[in-house]
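Every protein chain but one is kept in place in this view of the complex.
Right after this comes subunit A.
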Amino acid sequence: MRYLTDRKRAVGKGASGSGTEHFWWMTMSSVALAFLVPAFIFVFGHAIGMSQAELQAYFARPFPAILTALVTIVGMRHFAKGAQVMLEDYTQGSLRKGLVIFVYSLSWLISALVLYALAKMMFLAAAAQQITN
């Protein structure tokens, strides 16, 4: 006989496996994105059409760099969890697991690509400053 209460046995066995955690995470990220996205649309849209050197200098600046990093990190976690809900509505079994792993991987890959590009731009800007000093 295992000394488990009925409540303990029930925890995690619901349809989601995690209570309302997922829902609350979507709510929190939505509020964050509601503040970030309007500014990001204009910061990003403004960069379209710049030369390569201008782009590197633009995204090395604190405001565009930090805003782009925040929107990417929060946005990609929000996308992964949102896409997961859609997949759980329409697919089952191994296909569902495979597709959820795929969208999570894709969202992390995009986050890593953007952070790498931003980091390199900041490094290039710092190096250029060293040379002129």
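Rule of thumb we're sticking to: a residue touches a chain if its C-beta (ideal position, glycine included) is under 8 Å from a C-beta of that chain, and two chains touch if they have at least 3 such contacts; residues count from 1.
The definition used in the following text is that contacts and distances are computed from a predicted model.
Asks: One chain of this complex is missing from the view, so tell me which of "Succinate dehydrogenase cytochrome b556 subunit", "FeMo cofactor biosynthesis protein NifB", "LLM class flavin-dependent oxidoreductase" or "Fumarate reductase flavoprotein subunit" is its UniProt name.
Replies: Cross-referencing UniProt, the chain left out corresponds to "Succinate dehydrogenase cytochrome b556 subunit".
Asks: Where does subunit A touch the missing chain, residue by residue?
Replies: 6, 9-10, 13, 15, 27, 30-31, 33-34, 37-38, 41-42, 44-46, 48-49, 52, 55-56, 59, 72, 75-76, 79, 82-83, 86, 89-93, 106-107, 110, 113-114, 116-118, 120-121, 124
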